[in-house]
Structures are given as C-alpha cells and as structure tokens.
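Have a look at the structure below before the remarks.
Some chains have been omitted; the remaining ones sit where they do in the full complex.
Chain naming follows the written order as A, B and C, and within any one chain the residues start at number 1.
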C-alpha cells in the first residue's frame, strides 16, 4: 500500500501507518514531497494508492485531471495558523503597530505565499486582518514551513507564521498569537483514492484515516479534527 | 620507388618539392627550417599538400588530380619523428610492440635483435618519462623498425646519440635497406651520415628542392657547397674486394686503376663495396713518395682545378672511370705546379677511409 | 541501538543511493565520453546546440528537469510509453528512474572534465599511433582514452558525487518511495521536514559525507596510481 502524502503531514502519517499495520498487518509505504509535486506525479500515473494533499487547490487539480476518484475525496483534518516568536517571546496583539515594533526592520518568516499552501493561507489571513500591507515588504518566504520554523527558532527572524501543528513540536519557539480561523479559507487536509479500480486495502486505509485511532493521533499532534465526519 | 612532386604552403613559406629516388636510402638534406620535417609529414600523410602526387613503389599515396589521399594508417610508413612521440602511458616494451598489438602488423623482424641493437634490454619495463634523451630516440627508432613498414622515414634519428651508438645503428639501417629491401627516407644534418648511408641525396632549401640525384654525383657538385658544407666534400668510389689481410687487419679494394688498402672492412673477397673518400683527406704528390706511412698512393690525372677564394683549391682527379676529389691549399697548387691534365700521385691515408660497405646492385 | 549502528531504513537508503549512483554513472559515463570526444575534436554546425543541451540540466532548477523527465519518461510520456511497450522498460517511480534523473543531472559535470582531458591529449600521439597502423578506433582506445583517464576519473567522481546528492529532479520525477526511490538525499530531505527529524538528518548527513569521503579517497588513490602509470615523475 503506497501513500503519497504532503511532507508536512509526515509525523502524523508515519504514526498512523504504524498503527494501521499493527491492526491490519498491511504495511504502508509513504512518499513525502511537496503537495504540488505529488499531484503532478499522481497525474502522471504514479503507483500511489492514496494521495494526501495539504491543500484543496491541488486536490481540485488532481480531480480535474482525472488523477483521483472524485467521490473518494475526504477531509481528514484541518489546521490553524499561528504567529510564533522565540521561546521567551511574549504574546502579541494582532495589530500593525505591534507587529512592526516586533519586527523592527527584520523579516517575518513564512512559507512562500505563492507556492506553499501554508503561505497562501497566511497571506489570506493577514489580508483579512488588514496586516498584509504592513508586512508584505518584510516577508521571508521560505521553501517550506519547516524552514520558517527553524529560522524563528534560531532567531534569524523574530516572527514567523506557521501551522499550529508545526509550532507544537518545536520547543524553540512560542506561539505569540493565533490567527482567527475565519480569517482564511479552511485549511483542509484531503485524502483521495487514485488507482482505478481502487484496491480493497486502499479503501480500508482511507476509512481508517477518518477513524478514531487516526483522528486521535492527528489531534495529539495539534491538528484540528472537529470538522472531520 | 619513391616519387614525389607536390606543392603547398607551410606558414609563410611556399613549398614545392620534386624528387624521385630508387630503392635504398634517400637522404633529405637541408638547413634548419628548410622544410624537411614538413616534407616527410606530407609523404607520411600527416600534412596534406595543396596539390601534386606522391607514389611509393607503384602505390599512389596521394594524387590531388584524382582525389586520392591514402589515410596514414594505410600507407605503412614507419615514421621516426623528430620529437620521439613515444606513448607516455605505455612501457618501453609496449611502445616497441605497439604496431603489433594495435596496428596488427605482424612483421618478421626480430624483437630481440632490434632491442639488442638499440641497447634497450634494461629499459623494457620503464615508462618514457624516465628515459634520457638518447634513450627516447632509440625507442622511437625501434618502434618504427618493428612496424613492418614499406618505407622508413627517419627524421634526424641519431641527433642525440653518441658516436659509438651511431656506429652500431648505421650499418644496421644499411643492412635493413639492402636485405629487407625497405627503402629509407633519411633526414640528417650530418653530411657524414648522409654520405655514408644514402644512395640518393635530395637537397631541400627554403621549401624547394634545387637538386636531387645519386649521392656520389651530388657530393662532387661544387655548386651545392653551402648546402653540403664545405669541410665535408668528398667523393664516392666503388670497387671490388680482392684480398683480405687478416694479419694486418687490412682489406684490399680494387677501384680500377688502383688498389686501396682499407682497415678492417667487414667484407669478403669478391664483394662490391662503396667507399667515401673525403676531399680533405686526400693529398697529392708530384712524384711517388717513399718511406711514408700513407699506404695508398696511385697515379691519376687532374681533370679540374677550382680555386675558390680563400686558402683552398678543389681538385678532381680521374682514375679510369672514377673521380677522386682533393682539397689542398692554393699555395700547394702553385708549389707543385699543378694543372689540368697533369699526372699526379694521389695519397690517401688508410685510416681516413670510412669503414662501411654496401653491395651495389 | 547505538549511535553508530545503521538502522535498517538507513541501510536501505544507503544501498539504494549507491545502486542509483552507480547505475547513473554506468550509463552516463560512456555516453559522456562519446559526447566529450565529439565536442572536443569536431566542429560541426550543431556543435553549440549539443553543448547547450548537455549543460541545460545545470542551468534549470532540478525541479524543472524532473518535471520534464516526468512528462517524457513517465508512464504516460511519449518516450516512457514507447519504452514500456516495446522493451518493457519503465522508469516510472522506481530506482531506474532515480538513476535516470541522477544520470541526467550529473551529465554536464561528467562531460566537462573529460572534454578538457581530450583536448589536452596531443593529436601528434594519435598521428604516431596511426603511422604504426592503428585504425581510428584502435588509436582512440589505446592512446587517446588512456591519456584522458585523469579527466575521465575526475568527471566520474564529480558525476558520482552529484548522482549521490541529486534531490530535486529525483523527487519530482520518481517521488520519494522508501526502498525504491528514497535515496540518502531524499531521506535527508524527509527528515528535515519535521523538527523531530534533526537527529535523523544529522545521522544521514554523516553517512552521506562518509560515503562521499570514501569515494573521493578511492578516486585520489586511483588518480595517483594512474599518474604513476602515465609515467609522471615518481619522485
């Protein structure tokens, strides 16, 4: 059973895979890469049984290109965005002046708003909050969330915008503020079956992802699971 | 045998060479920069002449009119390059046998014989980079010898070899030419070597061939003084061995009209031999002298006296069909009242005659 | 498990990396030698185009190269489909695909040093070989090629290192499947994707560095032997 999963879900997916194997005896193999890369590979006929996307747009793309079964697309988790600072940082109010004061000419680490989903959501949120104008000239768009996280942890940037799940596992940073859930489109992790016809095991695993054990793991890592049916 | 008539351009120099030569050794003689290496490269197929024709023993190697241009590897010309061009990654032995294993030229020349001749026995496992200048040159000679060639081109092959080694190699080349019937095109600055070795002499000067012909004839031509080098003018005579005196180590050669005594000529009675007698080694006497260590004294008739400016006079003396050339001071010509037609005694020291032999056809 | 014992998945990635790099080299090296020789010795109308094509994987971001590979050699790509139908060879999402990606990315690095070496071989030695009866191919194999060995070795080591470290084109073309296409570089990437992966990443970095170091030392020793064989000064 091969699963192509967005790199940002690695921790969760590997734990779920291990649990699944324990339960059913079917080993799960994961291929982690950027969502976009995976989407194109699935489209090109990759030997994936499941595709786990960190981004709804790419899942739409896969659906349009007939790469996945449209009716199998399923929400498995959501996420939230937070602003982080160094571990000893103090909470921040989401106001332009405060953010500017904190940045003090330095940059805000963020996953690339043009390519990486986390960045796109972040941008939407900041726009909604009326902060985008303020910070857009001072962004440090990173190749992925992980680098943004690291650069805050190391103090290269005083502020970063990352997923809550990321902030949860990096001890070197503190959450300074949560961005309101309604300030950005739903951050959805979607899974779908690829192969036609889908194997029985793939269907089982897809079901397992929305099952209680998997949801518990996701929750423990900071994912939001309340919207999953 | 070798028939060349080509023209082309090398750098700034117009190049135009024409000569024919029979089997045996053909020497290319000319000053540094005269175009000798270029000419050999054209014959070997490494440089393409602009136009003309080259043929070797009936095979046309190059003919611009017919568009023939045989590739190098099909010309079967063994080439001893002026800059040895050994393969640096191969041992001396692999260099020597290269033509056998890479060129598929079997050839029946004996490897051991060539190695011994050139004194390479102890060097076989070495790489060219560790060889001395002369050693490199010897390997290059060996490599060409072992390539079973139809023609051997040697571009100043003995330049950095000592006299003793030269004396070993020259007779071998000589023999090669005669026994195996391989013609040799020999580039040399040394008129000694040229005279000793060659049948045909081609003079090359500024990319042109002002003269070519049998070496005996060329060496007595006085108009080529500058090219052949004045000090070394001489004459070639041929004769027959009539007696070999083991006791004194002397060989008697009848040159027609006189019998010369020559040291240690490795010839047998009845052999036809060719001798080079340098003009500077010949003295003249108005009457047969006595009590002299000079063993060769014979009468001849003066046929020409060319008094150059300076102290020298060049004198040609006829002895039946052959010509002997003498260089003496003008003062002596006057003292002895020499004149064309006069009978004189020609004196030649035995030790002055080169130890060499060739069976003439 | 001690720090110094490799874990099974590390072993797997290591062996896969070596296999992929070796296969990439085995295929690209002969081709690179051919292309380098042609570029070095001949002038022909398409010279510049060939040269540019060789260098293209270097100039484009690896992701693009990988994407182009995916489009051409993927299961649905024109070449990929043809190879699959006719020869049953498939590059899609398996280690041969990883080797292909690595080979393509390493190609320019292999060609350049070899080309330099070919250009440095004195054509006069080839002339000498021909005058001794060696035909073109024989003279190439016995003279030109051995004399260009330092460059071939240099190109090979650059190419091997690059093939070992290739990441962007590989992950794009054949994804990141453990045991099949997850080489050390991809495993390293995977490890960096989560903060908890730091130790794993560090271990993998050490492994990669160690292998590269070993390969380099081996190549240096070989090069030195070669130099002696080529008859350089022993002193």
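One rule holds in what follows: contacts are C-beta pairs under 8 Å (C-beta built on N, C-alpha and C of every residue); 3 or more make two chains touch, one makes a residue touch a chain.
What you are looking at is a predicted structure, and each value in this text was computed from that prediction instead of being measured.
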| request: Provide a label formula giving the number of copies of each chain type in the whole complex. | output: A x1, B x2, C x2
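To be clear about the criterion, only the chains that are shown with their structure count from here on.
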| note | Using C-alpha atoms only, the most centrally placed chain is C
| request: Could you work out which chain's C-alpha centre is the most distant one from the centre of chain B? | output: A
| field | Length of the line joining the C-alpha centres of chain A and chain B, rounded to whole Å | value | 91
| query | When the C-alpha atoms of chain B and chain C are each averaged to a single point, how far apart are the two points in Å? | reply | 57
| field | Separation of chain A from chain C, taking each centre as the mean of its C-alpha atoms, in whole Å | value | 35
| query | Touching two or more other chains, which residues of chain B qualify? | reply | none
| message | Residue numbers of chain C touching chain B in their complex, please. | response | 124-125, 127-136, 138-139, 142-143, 146-147, 149, 229-234
| What part of chain C is in contact with chain A in the complex they form? | 63, 67, 70-71, 74-77, 92-93, 171-172, 175-179, 181-182, 190, 192-197
| Can you list the residues on chain B that touch chain C in the complex? | 44, 46, 71-73, 75-79, 81, 83, 85, 87-89, 98-99, 102-105, 127-130, 143-144, 147
